[in-house]
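With one protein chain removed, the remaining protein chains of the complex are shown where they sit.
== chain A ==
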Amino acid sequence: MHPGGLVAAGTPRQPSKRRTPVSQPGMADPHQLFDDTSSTQSRGYGAQRGPSSLGYPAASASPQAAFLADPVSNMAMAYGSSLAAQGKELVDKNIDRFIPVTKLKYYFAVDTMYVGKKLGLLFFPYLHQDWEVQYQQDTPVAPRFDVNAPDLYIPAMAFITYILVAGLALGTQDRFSPDLLGLQASSALAWLTLEVLAILLSLYLVTVNTDLTTIDLVAFLGYKYVGMIGGVLMGLLFGKIGYYLVLGWCCVSIFVFMIRTLRLKILADAAAEGIPVRGARNQLRMYLTMAVAAAQPLLMYWLTFHLVR
């Protein structure tokens, strides 16, 4: 590529990748997943730079001005920047085919209050009354605005924390070696994949008309890592008694949480209003929900019992 085109300060890049979700006191627009912290969009190169844009120091403005006076380099910069913009457009257009980036962004639109409330819900779901996800003109509201919506932030963080805590637990027993971490990660991911595939298969066989997407399912199945972390940490601090107590508590909580959440998704028509399920079809769906929920404590125990001695 032409070196003139690589003068990075000249390209009018949009700072869209650097937005951080900031929770504002009044919710501005439920459609918008992330708050727009970019103060300038595509300004011209040279003189004025927005404060949140690229962070280049202001001292570089003057040598740029001298460099840009030359019309040839001006043209080269214009060409280079248009090429970069075209390339970026191409990548943006095609990446959506492989990884559903826009859909994934929805699952990471969280803020601290949501995470706190959701963690509280995972450990104590017994007092929560309303489990329905709010909708905004046919699309579910972002997790920041509704505590019932699934997200991928907590499962992802919990998974990574689980790997680290497993390493810690193995280290305290002098059983640690670095490839064991990879083995733990691979094992947990394999169980997760197996669970997702089994549930998708059973949903297909039972012909459930549900709006439960695969990513939703991954999110729900990832919530059990939170309980696992709690159990292992207590096991490290207080030995086997602490481990069994906390794991038992978390198992029951996750069981209740999954039943109450999945009931609304799988048994959408009947049981959502509390009507007792009747009929073979609804019974089958209820069994499926109970099976999914019962698999969670089993897996939680299976993935952690070897870590606590």
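Convention: a residue touches a chain if its C-beta (ideal position, glycine included) is under 8 Å from a C-beta of that chain, and two chains touch if they have at least 3 such contacts; residues count from 1.
The definition used in the following text is that contacts and distances are computed from a predicted model.
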| item | value |
| --- | --- |
| Per UniProt, the name of the complex member that is left out, chosen from "Sodium/potassium-transporting ATPase subunit alpha", "Immediate early response 3-interacting protein 1", "Dynactin subunit 4" or "Proteasome subunit beta" | "Immediate early response 3-interacting protein 1" |
| Among A:75, A:90, A:104 or A:189, the residue in touch with the chain that has been omitted | A:189 |
| Chain A, residues in touch with the chain not shown (by the definition above) | 179, 182-183, 185-187, 189-191, 193-194, 197, 204-207, 281, 306 |
